[in-house]
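Right, one structure below, let's go through it.
Removed: one protein chain of the complex. Kept in place: all other protein chains.
Order as written gives the chain letters A, B and C; numbering starts at 1 within each chain.
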């Protein structure tokens, strides 16, 4: 039984929104998504080797949200996220080597092997932080937006959340506060209909998440989460509002994760969701959709595609090699940074 | 400056809703409200004597919500409330002597002098419990409703909350759960526009509380909180739905407290709210309104009114005397009921 | 062995001798306890995120929803604070909830309902209401769990009046203490260590209880007492074996309940050994180690021949990386070294 079907416009939606965008921009989005996909696939492929002794929460299938959103941001803008953090980290420009070092528990990981895959951070890129506690990053991002406002900085904050995150009271509290203070923040809710193996229907009454958010008195949008341009557009509008001092926006983007909640591979066969449901969503894979559009319109050559694949492959191979050759932390590292000086 | 004006229909609203109610019923509501008012006034009058070493949160001005709501309930139905608990306790039929003993820290207080005025309880009357933590009683009441549902009991639960209570994330969480499970519960939000000395506008963006609640996917109502019949009617409809297995309701009732947040007397002169605002609301004092209606229509005689006043006066005098003559707890009491057997 | 696997299979246990009785894993023993409790009393129900998932909370809730229905075994929204209050409210009204969390960190989201409400309402109401509920959480470590997914919170909750906390170390106790917890008329935290979930042990059939508030001597010894609970006992027993090789007789006290504490069993052992190493899976500061260390100096002072020693976590958040974890978590060798120091004092 398919519980959650795709309700967007698919290729038509892409075609409609692609109007007026340069080919290079579209190819850039495509490349970004493909890069994340390939990195995730490589992580997944190697996971059983036990070199990455860390939980992983793959974003395969959900690349359009991170990429579409971050394309509308500047480096100075800040991104926060939850446990499912690879996509946001990479889309915001986070360093791949530092990420893989972190996942391999190496001393030069982006969090010095202290954070793990759920705590990717790259301050230079504006990937500001994450929380492994669902909802944990929401008020922190709200506080970052408050700081931007108080310091009169031209900076927008985005926090990525899941559907279940809206069940945590702290999310309601934070929406209220952001709306009250008109903070420059965007709540980007990736609604993938599941929390681990629990479907939305066992956790929330039949309502639309963005309508719930709207009741907190802030503008909301529903953006097709497999359409990178829809996410881009919605974010762009929200960013403009935030920069103009008009306050927060909540964006709901329905998406689907093609893999298990955590770890490698899909776990649909365990029975909590129908393989047919995943198959339906795989037909609107965000990368495939954009690829189809680009190739149909002749906006990308197959030679370019091959080159992009090769570049990505090389980058990934090098990054993994780098991580595996990197040093382990030593005991003294444990005692550092418990307190800040 | 008057920040929060009365927006109801005043006497006209009473007149409209009084249609079809027996005089005895109306007089009963009047008596109930008056009794609460007189009890509160006597508590207030004596507070400076330092015999009641307990915080107090008077409901003077807010009597219609407790009385209107509880008039639609049965003894078997359960009421939970927050710190502002006197009204709900008395309207639900809680024992006056036990309440005053509790406030006088006597061993025979309704909570054995262990709870104080914020923890009034009378299990026989269905006054099930309170929390001194804002929002604390909301999920507990929701759990009581879950118990009623699981045990197939014909029992409705009401939880009284304030406007600020809706800012606590746990309220959002509880509304979600109640709606999801279609629990037999009524959230009665007494919106008196202030939390201690903080006006609503410094805590919430300009939105209507019941609309916020509605976004959690449950029926909501806005009932004129100075009109005891409006509260009665809204509760009655909610109770009918709950008994029919149709789930929860959220009722917002705008009201005004005539006294300080805590303690005796009004504190408007401290400047956090305008005395003119209180004066405006005093013109629609819930008791006065109903009294005017009853006398104008000849539904109550002045002799009856005098008798009611006298009865209440005597009851109060006796209850205070009883409390003052009651024994103090002894040291051994402290060690009881830390753990249940 | 990624993630889930890594989290529960990090220790290799000796298999018990099957001739001694029926062998179950720790997780199966909990499953059996829940099943028995649900069967005996219609007031019992099980709630928690993913209790009806295919992965079934390490197997502890396997089959329960199928057998007892969705009304009595149900998944919840991600609303820890509200759900804790819902459990308390249901408990105050005649039910016996078992509220399960797959990590103790998430219990902290409900600190207000647990600490300020569930644990205190019976007292505040002068005994008029009881709050019979079980708060179950799998504590643990390893495989990158890090600072936000592996906090052992027993020390934080130790000072909360009205609460009970049990931490079984064997499948036998996991079942018997779970049944006691469900039958108890107070909020009882049942903290189980992930690394014990696969441990085998002899588990009696049918209904039985292990009393809350009573420890047990796991190994006799005259020289030094090693006291702890849960996974600390695993380490303590191995340390005792190491010490025996040096001719040091370690007495291992499994507290089983850490609140209310079986003070007498600790003091009794101290009377014999005069030395104590307190071991805990949580932080040493202000937790179980501190409480028992203080107890020894307060009520067992006359017997003390050497300083009290504590072995637990340093005052540092848990690191995520594998190498750092090895430096962070105490092991049997560290316990043994600590005991040896006391012997040389």
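One rule holds in what follows: contacts are C-beta pairs under 8 Å (C-beta built on N, C-alpha and C of every residue); 3 or more make two chains touch, one makes a residue touch a chain.
Just so you know, these numbers come straight off a predicted model, no measurement behind them.
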Per the touch definition above, residue among C:51, C:265, C:279 or C:308 touching the missing chain: C:308
Candidate in contact with the missing chain, chosen from B:56, B:121 or B:255: B:56
Residue touching the undisplayed chain, where the options are B:65, B:85 or B:131: B:131
Residue among B:105, B:157, B:251 or B:300 touching the omitted chain: B:105
Positions on chain A where the hidden chain makes contact: 78, 109, 111-112, 114-115, 119, 121, 123, 128-129, 131, 133, 136, 138-148, 150-151, 169-170, 173-174, 176-177, 180, 336-341
Interface residues of chain C (partner: the chain not displayed): 81, 105, 108-109, 111-112, 115-117, 119-120, 123-124, 146-148, 151, 155-162, 259-260, 282-283, 285-291, 293-294, 296-299, 301-302, 304, 306-310, 315-317, 319-320
Absent chain, residues of chain B that touch it: 47-48, 50, 52-56, 105-106, 109, 111, 113-119, 131-136, 164-165, 167-169, 195-198, 202-204, 262-264, 267, 270-272, 328-329, 331, 333-335, 338
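Just so we're on the same page, only the chains that are shown with their structure count from here on.
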Farthest chain (mean CA position) relative to chain C: B
Euclidean distance of C-alpha centroids - chain A vs chain C, Å: 37
Chain centre separation in whole Å, for chain C relative to chain B (CA means): 42
Contacts with 2+ other chains: residues of chain A: 167-169, 203-204
Residues of chain C touching at least two other chains: 76-77, 79, 81-82
